[in-house]
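The complex appears here without one of its protein chains, the remainder shown in place.
Labels A, B and C are assigned to the chains in the order they are written; within every chain, residues are numbered from 1.
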Amino acid sequence: MGKGRLEAFSDGVLAIIITIMVLELKVPHGADFAVLTPLWPVFFSYLLSFVYIGIYWNNHHHLLHACKRVSASVLWANLHLLFWLSLLPFATGWVGENHFAALPCALYGVVLLCSAIAYWLLQQAIMHTDGAQSIVRKAIGKDWKGKLSPLLYLLAIGVSHWQSLVAMALYIVVALMWVVPDRRIEQALHEKND
Amino acid sequence: MGKGRLEAFSDGVLAIIITIMVLELKVPHGADFAVLTPLWPVFFSYLLSFVYIGIYWNNHHHLLHACKRVSASVLWANLHLLFWLSLLPFATGWVGENHFAALPCALYGVVLLCSAIAYWLLQQAIMHTDGAQSIVRKAIGKDWKGKLSPLLYLLAIGVSHWQSLVAMALYIVVALMWVVPDRRIEQALHEKND
Amino acid sequence: MGKGRLEAFSDGVLAIIITIMVLELKVPHGADFAVLTPLWPVFFSYLLSFVYIGIYWNNHHHLLHACKRVSASVLWANLHLLFWLSLLPFATGWVGENHFAALPCALYGVVLLCSAIAYWLLQQAIMHTDGAQSIVRKAIGKDWKGKLSPLLYLLAIGVSHWQSLVAMALYIVVALMWVVPDRRIEQALHEKND
Partner (left out) sequence: MGKGRLEAFSDGVLAIIITIMVLELKVPHGADFAVLTPLWPVFFSYLLSFVYIGIYWNNHHHLLHACKRVSASVLWANLHLLFWLSLLPFATGWVGENHFAALPCALYGVVLLCSAIAYWLLQQAIMHTDGAQSIVRKAIGKDWKGKLSPLLYLLAIGVSHWQSLVAMALYIVVALMWVVPDRRIEQALHEKND
């Protein structure tokens, strides 16, 4: 009941988030290379956030595919996730405009951390709603990526005050770790179909 | 006939409304805590409006699920609701930028009041179109939340000129009251399936 | 083949057009009634354009419902319509900001006129693709509204240089004329089902 519309609404919000971030890449005055140079940190942080939203869309897609029932707690857990992700354009713009300064890098990590927690809560809500038969429950397994990511975000937030570029490197590491989609769920779905 | 496209269009508009509100959180110049401080009222009003749009999406989702036929009056009642909700980003930005001053708080309540009336009109249009067999009609019952909310908005609008923070508190109370989705309709749908 | 995706894409574009227009209602500095006064022409032109996009969404919805096959010419005729409608936010903002001055009012009419022509071309493309069996062909009939509207837009464009408020009144008259959805097509679909 209503899973289609939950997916459609989430797709809409994620599509808008991923696209309005590019508005932070403001069209510069002037038409030479010199005006492009200050834009590269904005471009880079846009690229990183684009990949992060892509990862969330991808995993969200798999997670909801494995979800059987949509309850009120699933609906609100999903909105909660979208809320934190909707703050990523702000954090992205702040990081880019300040060329990876300490505080913006830390805030970027806070938004990623809260999004990761919100994703974990959404998983819990789905598992609770689907009960003992939950495909998600079987698929998640040890969920080492889901457990390692928040720790790396915390590390990056702590490190950002001294070496903000190290924090950015950590965010890149976590992104690379996740670019591979959640094969565990794909696996569990395959097994079920056999 | 056409319910799917009505839902898709509404989802699109609500997804955009909920996301463009974050553009009011303008990326500040400077990279220290001091530049973040003036943003907290904008952040808070964004959070409150995000919850309100979430509530409307949620209830709209249940309402249309229980709607059987889409007539011209349902289409226009739906657009009327979207019109008032589309003014929420403006009201949100004005409240946030003026740190909960009297007039912006009152206007925020006016937008919420008109949205509530538009939602009530949409319910009426659906009940009228579906006739005596309307699931919505059976589900609504006494609709005490639908009747209490406009009164609380009116109270908040009146109070805002003296104590605008009390008005904001009233808006939060109404939001909390609605965060629970419309179980009456869920209930009626369940009974019908039994 | 592909009608669903054509509808989804059109819904997306129309939903974004209807929502970004509200961004022209810029959050004013200051929190008293005086800062709201200069906004009323922007608000009014937003309301009028919202109704126009609502009308186009509504009629587009009926038109595609009655369309049986999607050809390349239908796809491009549809994009052509979306192009002109995408200029409505610009025309709306210009009319509102200049308090219904002559040239902005004329341009607003030009955008409406081109949109009407594009809609007519889309109808032709669908009728041509569906051939002699076209439901749209039977439904359109004399299409007096489709023929009268461009004439009224032309009249309004001509009049706007002397009396721009008369031009706005004409745009309102055309909108009211169309708010009733295209019952002819609804009628033809009903007859087919009987």
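In this section, a residue touches a chain if its C-beta (ideal position, glycine included) is under 8 Å from a C-beta of that chain, and two chains touch if they have at least 3 such contacts.
These numbers come from a predicted model, not from an experiment.
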{"item": "Absent-chain interface as seen on subunit C, which is shown", "value": "1-2, 5, 8-9, 12-13, 15-17, 20, 23-24, 72, 75-76, 79, 82-83, 86-87, 89-90, 93-94, 97-98, 101-104"}
{"item": "Residues belonging to subunit A that touch the chain removed from view", "value": "7-8, 11-12, 14-16, 18-20, 22-23, 25, 27-33, 36, 47, 50, 54, 57-58, 61, 65, 179-181, 183"}
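Going forward, only the chains that are shown with their structure count from here on.
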{"item": "Rounded Å distance between subunit B and subunit C, as computed from the means of their C-alpha atoms", "value": "26"}
{"item": "Computed distance of Cα centres, subunit C from subunit A, in Å", "value": "37"}
{"item": "Residues of subunit C engaged with two or more neighbouring chains", "value": "12"}
